[in-house]
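Moving on, here comes chain A:
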Amino acid sequence: MSAEWAWLLAVIPACAFIVLALFGRSLPRQGDWLGVLTVTSILGLLIAIFTKTFGAKLPMLNAVEWTSIGDFSLSHGIAIDWITLIMLPVIIIVALMVNIFSIGYMRGEPRYSWYFAVLQLFVASMLLLVLADNLLLLYIAWELVGVCSFLLIGFYWEKRSAVEAAKKAFITTRVGDVGLLIGIILLWKATGTFNIHELISYVEHGELGGTTLFVSMLFIFLGAMGKSAQLPFHVWLPDAMEGPTPVSALIHAATMVVAGVYLVARLLPMFEAAGGMMLIITLVGLATAIYSGIVAFAQTDIKKVLAYSTVSQLGFMFVALGVGGIGAGMFHLFTHAFFKALLFLGAGSVILGTHHHQEMRNLGGLLRKMPITGITFAIGSLALMGLFPLAGFWSKETILSAVDYGPGSWAFILISIASIMTAFYTVRLFLRTFTGEPQDAAVAEKTHESSLIMTGPLIVLAIFSVFAGFFIFTDFSKAFGLPGGISELIYLHYPKHFSVHWDLVGYSMALVVIGTFFGVWFYWRGSTERSTKLAEWQPAIYHMIQRKFFFDELYQFVINRIILGISYVVSWFDRYVVNDTGVDGSGELTKYSGFVLKHLQTGKVPNYALAIVVGIIMLSLITLVLRG
Partner candidate 1 sequence: MITEILWWFFAIAIVGTAAGVVFSRSVVHAAIFLILSLAGVGGLYIFLTVEFVALVQFLIYGGAVTVLILLALMMTRLDATGAPDKLTGPQAPFGALVGITLLLTLVGVSLATAWPGDVDDLPTNITIEQIGDVMFTSYGAPFIIASALLLVAFIGAIVFAKQEDEV
Partner candidate 2 sequence: MSFGDAFFGISWLDIIIRTLIVVIAMTVVVIYLTYGERKVVARFQMRLGPTRTGPAGLLQGVADALKLVVKEDLRPRNADRWVFEFAPYATFVPVFLVLLTLPFAENWGVRNLALGMFFVFAVLGLNIVGVLMAGFGSGNKYALLGGVRAAAQMISYEIPLVVALLTVAMLAGTLDLNLIASLQGDRPFILVQPLAFVIFFIALLSELHRAPFDIPVAESEIVGGYFVEYSGIRWSMFQLAEYAALWGFSIFGSVIFLGGWNFPFGSEVGVGLQLALTLIKSTLMILLIFWVRATMPRLRMDQLMSFCWKVLIEISFVLLLITGFFLYYNWPQEILALVNWGGALLLLTVIFIRTRRKSEAEDLVGTYKNIEVTE
């Protein structure tokens, strides 16, 4: 039942998109209620699906034949398993919150209904992405969410920086997407199917493997890296903060950027079978986590800090996946979605409350002016740091446990360092924004708390941030009707019953405390005195961190010198070889041969008649010879 109707999850928002895009401007309130209604309705549908799903055999498949050419038949359909079932509530709940929040945040903006329309399209695409049972459909949805991201980053296209950011996001992810496409095609060529479950069964039966599998998975992982902003494709995500803040919460924190994680999790058996891929995933995740943590130290824009934090947390997820902890990775995805969406929405609330100020050096002491925002932001921050017993703590703890169980000490040490960094920059962000004295009196003067329609979602998400972590416990989950904790639902080799390792809890708390201590020490009551000293002690390093290790400059250099150089050569080739020789040359050749051959055309009728008769005679003679 549920699988038959699950496609409605994607279809309802798609219809809402069409209605909003075409008639949104003429609807009452420009149709924002339609967006909320849509997401609410699919939330209801999701609950219905959940109630039907419990006890059913997973995965549930429902496919229709799409087209059939010769012996190649292509069927599209949906597949629902536990990975999907974890993703669905995350997407829908966050989308609902963001939709509600946007009513307040986007009020009075131009293209108000278009904003909601694209939001619905994004929801549809994202749900399609997680529901797809084959890689081709997944790729289509993958590109659709990319388009939505592009449209929403460039929502304020009057701003040049927004346009640049949109282009950057689109082009950077494109590099990964091409890799994904190549990987899909390679897999199809090797097996003749796009179906994920069939592919996995191919791998499990050893019919697919070796270099083919490794190369295809490497390409697919490139796609995942591009979408999930892993090193070195991370550059687009901080710039994507040019979009409206609720969009950052939905797309660039909670849902779209975790598509890469979702993809890797989906195909993890295949990654595991491709020798060496797991190590690559781990290393990429670690490098990203640490690098983003460092860069986040020096950022002064709230959203930029959060963006690097997101990149870093995505690195955590990849590390978890890389060490085989699929349950840990998906669990972190689950919890992270809530508290990071909370933080972004909180940042949005701050930005709106301070009339579009998001530089930390202009803020400070906001806790008194915006108590609800401040408290929910604090809850989100603590969850992000991993304070016991908030959501982030449990997921980070499972990751640490997975890493400890997996490759061993070096990775464990590195992930611990990243964890400390998380605590540090989170503390820094909160202290500089909400505590101390206002840095800019003029800003502080006008600051006010946001309306209920914005704080409501903050409170809801704060509740989720507190309690989402408990879904790791079997008993807690069973109370909600689930068969077991997340790590029991999603597993690679065998279900892992979660139990609290108190030594790890202590270790994890110690890491948080270290990070927090440094944070507090440097930024107590919003002071930057000590941190400025530190920056002046080694200005080169500070500069490097602030400039994000010169990644943008490096890319710019590559584009300017290498790619433009190649382009010049190619354009020369195109202009002189292709155009002048190939295109014009063939034209000239045709003209010249026409000039030569036109003398055959005497215009005299008897000559033509002669030719006709000769032709007839030849034909008849040939026929005679052929027929003997």
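A few remarks follow.
We take it that a residue touches a chain if its C-beta (ideal position, glycine included) is under 8 Å from a C-beta of that chain, and two chains touch if they have at least 3 such contacts; residues count from 1.
Inclusion criterion for the candidates: all candidates are chains of the complex that A comes from, given by their letters.
Given the structure is predicted, the values throughout are model-derived calculations rather than measurements.
Touch with chain A in this complex holds for only one of 1 or 2, which is 1. Those residues of chain A that touch candidate 1 in the shared complex are 606-607, 610, 613-614, 617, 620-621, 624.
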